[in-house]
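For chain A:
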Amino acid sequence: MSILLLIEQALNGLQFGVMLFLMAAGLTLIFGVMGLINLAHGSLYMIGAFAAAGVSALTGSFLLALIASLAAAAMAGVFIEMTVIRRLYDRDHLDQVLATFALILIFSEGTRYLFGSFPLFLDKPEWLSGTVMLPLGIEYSLYRLTLIVVGLAVAAGLFWMIARTRVGIRIRAGENDREMIGALGVNISRLYTQVFALGAALAGLAGALIGAIQAVQIGMGEPVLILAFVVIVIGGIGSIKGAFIGAILVGLTDTLGRFLLPQVFALFMDPSEATSVGSSLASMSIYLLMAGVLLFRPKGLFGEA
Partner candidate 1 sequence: MKLKSLIVGASLAVLAAGSGWAEGVKVGMITTLSGGGAGLGIDVRDGFMLAIKQSGRSDIEVVIEDDQRKPDIAVQLSDKMIQSEKVDVLTGIIWSNLAMAVVPGAVAQGKFYLSPNAGPSALAGKGCNKNYFNVAWQNDNLHEAAGAYATEAGYKNAFILAPNYPAGKDALTGFKRFFKGDLAGEVYTKLGQTDYAAEIAQIRASGADTVFFFLPGGMGISFLKQYADSGVGLPVVGPAFSFDQGILQAVGDAALGVRNTSQWSKDIDNAANKAFVESFQAEYGRLPSLYASQGFDTANLLISAVEKADVSDADAFRAALEAADFASTRGDFKFGPNHHPVQDIYVREVIKEGDVYTNKIVATGLEDHADAYAGECKM
Partner candidate 2 sequence: MTDPVLDIRGVSKSFGGLKASDQIDLDLRSGEIHALIGPNGAGKSTLIAQIAGALAPDSGEVRFGGRDVTALTTAARARLGLARTFQISCLAMDCTVLQNAMLGALGHRGDVFRFFRPVMRDKDLVARAETALEQVGLQDFRRFRTAELSHGQRRQLEVAVALTLAPKAFVMDEPMAGLGAEGSRQLMTVLDRLRQQAPILLVEHDMDAVFALADRISVLVYGRIIATGSVAEIRNDPAVRSAYLGDEA
């Protein structure tokens, strides 16, 4: 194993991590501000990917597809916030889990009703295809590199928005003290809808970006959803910074685990057996990471103790 391969794998982990962050940021914001645990976040990711695939098929433009994904997911977000989610804010987590579980069923089968049972086609644009040469002679996919850059840019934008803008101040106020934002004369229910739409749009964007290099199909959201939950729990629920660190940690652990664990086992086992055992352990690695973090920090890395 060369050091270059290790660096390339670390880049892959980073790319996976920043995309997870787009999902996790919305989840953690929604939890931080509204105290809501939203299982249907994965469905918004799926909606983003399907909208992008649909618009891309019609217009052939990837940028339009991305805009469509943002718009469709945000609209779906606003719609469910105003019809369903809003009624759940003052409920306990159990009700929230169940209601949003129900939303998953509705969204998944509804999408299947509209788009059929077969996966859809969505491809990255011509101008983002191919590979680039990075320093040290690493040949790396241009699209994945773009994902890293876009992901980091969105993360930076989000941090800036929360630290500097008026909406950001309200969001932070909402996290600390719900009565206070009411006292500040902020229209709480509008703020909540906005935050939800923002989270939904981020999930939709992630769905479209990832959809270009993965299968756009029913049920694509749930595996990502579970990973995103692992991310925000590791980072500390409600903390954007935690979500970012958690996402990178999970991305690296998963990618490097898949890569390194079989090789570690191969040192003292038959190769075929080692691949099998190593990859079994790798598929559990992020859950082990999460359990480990929670045992030492029951509120996550950046959660309020």
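The rule is short, and it goes like this: contacts are C-beta pairs under 8 Å (C-beta built on N, C-alpha and C of every residue); 3 or more make two chains touch, one makes a residue touch a chain; residues count from 1.
Quick note on selection: all candidates are chains of the complex that A comes from, given by their letters.
From a predicted model like this one, the values you see are computed outputs, not experimental measurements.
Asker: Using the contact rule from the top, which of the candidates 1 or 2 touches chain A in this complex?
Answerer: Candidate touching the shown chain: 1.
Asker: Under the definition above, what is the set of chain A residues touching candidate 1 in their complex?
Answerer: Per the stated touch rule, the residues are 1-2, 4-5, 8-9, 12-13, 15-16, 108-109, 112-113, 116-121, 123-124, 129-131, 139, 141, 143-144, 210, 212-220, 223-224, 255-256, 258-259, 262, 271-272, 275-276, 279-280, 282-283.
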